[in-house]
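Here the complex is missing a single protein chain, while all its other protein chains stay put.
Chains: A, B and C, in written order; residue numbering restarts at 1 for each.
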Amino acid sequence: MKLLFIGDIVGSVGRDALKKTLPYLKQKYTPDFIVVNGENAAAGKGITPEIAKSFYDWGVDCITLGNHSWDKKEIFDYIEDEPRMIRPANFPEGTPGRGYTIIKKGGKELAVINIQGRTFLPPLDCPFQKVNHIIEELPLKLKCIFVDFHAEATSEKIAMGWHLDGRASAVVGTHTHVQTHDETILPSGTAYVTDVGMVGSKEGVLGMERTAVLRKFMTQLPVRFNADTGKWHLHGVYIEMDDASGKATKIRLLRHYEDEVRFD
Amino acid sequence: MKLLFIGDIVGSVGRDALKKTLPYLKQKYTPDFIVVNGENAAAGKGITPEIAKSFYDWGVDCITLGNHSWDKKEIFDYIEDEPRMIRPANFPEGTPGRGYTIIKKGGKELAVINIQGRTFLPPLDCPFQKVNHIIEELPLKLKCIFVDFHAEATSEKIAMGWHLDGRASAVVGTHTHVQTHDETILPSGTAYVTDVGMVGSKEGVLGMERTAVLRKFMTQLPVRFNADTGKWHLHGVYIEMDDASGKATKIRLLRHYEDEVRFD
Amino acid sequence: MKLLFIGDIVGSVGRDALKKTLPYLKQKYTPDFIVVNGENAAAGKGITPEIAKSFYDWGVDCITLGNHSWDKKEIFDYIEDEPRMIRPANFPEGTPGRGYTIIKKGGKELAVINIQGRTFLPPLDCPFQKVNHIIEELPLKLKCIFVDFHAEATSEKIAMGWHLDGRASAVVGTHTHVQTHDETILPSGTAYVTDVGMVGSKEGVLGMERTAVLRKFMTQLPVRFNADTGKWHLHGVYIEMDDASGKATKIRLLRHYEDEVRFD
Partner (left out) sequence: MKLLFIGDIVGSVGRDALKKTLPYLKQKYTPDFIVVNGENAAAGKGITPEIAKSFYDWGVDCITLGNHSWDKKEIFDYIEDEPRMIRPANFPEGTPGRGYTIIKKGGKELAVINIQGRTFLPPLDCPFQKVNHIIEELPLKLKCIFVDFHAEATSEKIAMGWHLDGRASAVVGTHTHVQTHDETILPSGTAYVTDVGMVGSKEGVLGMERTAVLRKFMTQLPVRFNADTGKWHLHGVYIEMDDASGKATKIRLLRHYEDEVRFD
């Protein structure tokens, strides 16, 4: 199975970058599934049903989220009825939507799990225990399991990689918006990278206007953050897994720039 | 000017990796200066004068530190008299040691500044203002300025890159122990990468034993952390700057593995 | 000198409580000066010039603020020209307004200093060093010095009490909105209490609607917080100081309830 996962898409610049780059990526990698993290798709804060629909139209099979899941109110109802959108599984019981889903296409099926870290982030249920419960719940015959671990601290993310090594096909981090250069296949067959990085303006800070972010750090005064409109960069990861065993066989980082059209 | 900067060296595995790799790196890059971050050199926590001396013996020109600067008591006296070791400059006035230094060799000179972030870290003085003051203090004729920004949050690090773009030759992050894949030269000539990554066991979590780290996340009980003894990986960055202007002209990530001896 | 200090006034319920209770308090305590913390006066978030003016009309001599200082935009201009309103002094240099002021009435004068803690709060300049600098700046003949230390952690607040013992007439905490039962005069003559408590609905949580706060803790979802409209309680502190030495001679807690009209 071939999987393309693309990191946090930030604002309209990020959405445009995704739209323009997806045809090229599909042609190059012929992925069985495309998954994207959409928590910042709406101006940096949350996602709307309309944006989600456009992602599906462009070929996205599943959208994961994170701490910004709930920034747009329309998502509360939408997420209840849309099996292709998941939010972190370790929100408390009773939270709208689901924390994992099984997507199927062309005779293949993939479990996608979204889970959120707690270090430097709000206190959800234990991600390490929650992901254990989900994996136990999954049908035994389902071998290919992809985990988007939305977390801040490198220690928590790497620990999750080891935690799931041999039990998930891939554990891939999101949330810091900066791609890390540590893609690897762990000893028991789990593809791992600490963060896939973002899609959006590379002239801002994490996709937001840099003058506002700098003003915040310099003054500690309230500042309004808007998505930046500079030239984009796009980050993701390409993963191959063995369908029979679910073991990862390849992981490659994707990094593309608008101005260089350095399509790899 | 050619500069080699190598990230947080963790424990004896990290020190061994540095010792074994430096001859190769010197031959390959013929750097004018070699700088390393040593805050985790002593079993993951701090650094001793003996370790520092061995680093100088191997060809290191300057050691930067971070939040672990003070973990070994012997360093308090040592740092007062050793101009080749610096600790974050934004510790309060009166803190032992210095926050920047000027190193000279072969007719070249380089200012090295160490500064620490405050997001998810203890409340030091403002790093953005402190670094401004230091740059103003430096002799005008000194063009090549290297900044090790020891910080957790990607937002704060990228903001520092923009803050210093055109005023420092390079702004390079440390502390998260995971190399990021965003090395770039910013528009006004500052080489930047969010984190250079670490040197030490790649079989642990940030260089420490993974079973202990996982136990901590799973149980929230007190756990003793020791440096891991697995095979190493080594991360750093190679930077070229124009001596006359101080502008960066090249930045390359270094990533080497013990078992692959993939010296490239 | 007799001083009445009243803690964080929250929303319209808090303002009404202040208005109704001040005549009684003035008659009972005949204070030389009345100081109030106004950071939550406007619906729980910040303060407006209009609200400030009404406070002055009712007999308030000085308004202190805190981490909510800047929630209402109108305050940025207003605070520049209003010497009777101060914000935490350890915001970065260049922040609008002032961090301390000297108020005079009936031949008496009092320095009022506002300072903010950093534990569990944003990273401002060091409050312990900043308050030292301010006290050094004050005219030597000015003996009566009141400090509103707006901070979260009991350790930081008590440490500030000891830090200033003998140098300030009173160190009084705000921000947690709950009055503490540890009013004392420290050995060198500084009146101290960890927190004076708030003014506003006692049926909410810190003056805000309790259903919203509980929903936040239970769900970790975004929740809109509004000031509660329940019956009020009012908390403050009454302090006497010796004009010649600036030493405190008395400190009494004030706690009043709307429904009990238990005016003492």
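Assume a residue touches a chain if its C-beta (ideal position, glycine included) is under 8 Å from a C-beta of that chain, and two chains touch if they have at least 3 such contacts.
As the structure is a computational prediction, the values presented were derived from the model and not from experiment.
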item: Residue among B:Y78, B:F91 or B:F149 touching the omitted chain; value: B:F91
item: Contact partner of the left-out chain, one of C:D32, C:E82 or C:E156; value: C:E156
item: Positions on subunit B contacted by the hidden chain, ascending; value: 70-71, 91-92, 94-95, 122-124, 218-222
item: Subunit C residues touching the omitted chain (full complex); value: 120, 126, 128-129, 152-156, 158-159, 162-163, 176-182, 194-195, 197, 205-206, 210, 213-214, 217-218, 235, 253, 255
item: Missing-partner contacts on subunit A, residue numbers; value: 92-93, 118-119, 123-126, 129
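Everything that follows uses one rule, which is that only the chains that are shown with their structure count from here on.
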item: Rotation angle (°) superposing Cα atoms of subunit B on subunit C, nearest 5; value: 180
item: Same or different contact residues where subunit C meets its copy subunit A, judged by the half mark; value: same
item: Most distant chain from subunit A, judged by the mean position of its C-alpha atoms; value: C
item: Separation of subunit A from subunit B, taking each centre as the mean of its C-alpha atoms, in whole Å; value: 29
item: Whole-Å separation of chain centres (CA-atom averages), subunit A against subunit C; value: 45
item: Junction residues of subunit C - those touching two or more other chains; value: 92, 123-124
